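Since the structure comes first, as structure tokens, the remarks are kept for the end.
Removed: one protein chain of the complex. Kept in place: all other protein chains.
Take a look at subunit A:
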Amino acid sequence: MRTDQVPQDKSTTYAGHKKLLYAQDESGRYCGVQSSGWAVEAAATLDAVALYRERARQAWQEVHAGRKSPLYFHMHHCRMDLVLLSQLTGLWRWRVKRHFAPRVFARLSPAILARYAQAMDVSPAQLTQLPEQRP
């Protein structure tokens, strides 16, 4: 890649930051060049962000309808899945899955709730609630 080929697409995913890439100048010497974004990379990133958002929206609906506990929504809202949440909290997968049931979730001990809250970086009180607005 030549220095003048380094993409400068001002991607929103970089939020105004710049990334360093190595490229060759006219004489073929390598040097570091800042890039403000690349449309190709941004497309893939935004696809992933959109996917997580869609999952959170679906989860919100499920919880709103009373089929799932708020934990299910917060998990998706934090861009996690069952496997990751189980790894982050150190709880077995089947236990986490069980806590998706509203009745089981309502009886959770403060200790377990705190573990989820810590993994998701929210307060335990927030965890038991569903935001009013669908994300």
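One rule holds for everything that comes next: a residue touches a chain if its C-beta (ideal position, glycine included) is under 8 Å from a C-beta of that chain, and two chains touch if they have at least 3 such contacts; residues count from 1.
Just so it is clear, contacts and distances are computed from a predicted model.
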item: Chain not displayed: protein name in its UniProt record ("Monosaccharide ABC transporter membrane protein (CUT2 family)", "Stage 0 sporulation protein KD", "BtrH N-terminal domain-containing protein" or "RNA polymerase sigma factor"); value: "BtrH N-terminal domain-containing protein"
item: Hidden partner interface residues of subunit A, rising order; value: 1, 12-15, 17-24, 28-30, 32, 34, 38, 40-41, 43-49, 51, 78-81, 83-84, 87-90, 119, 121
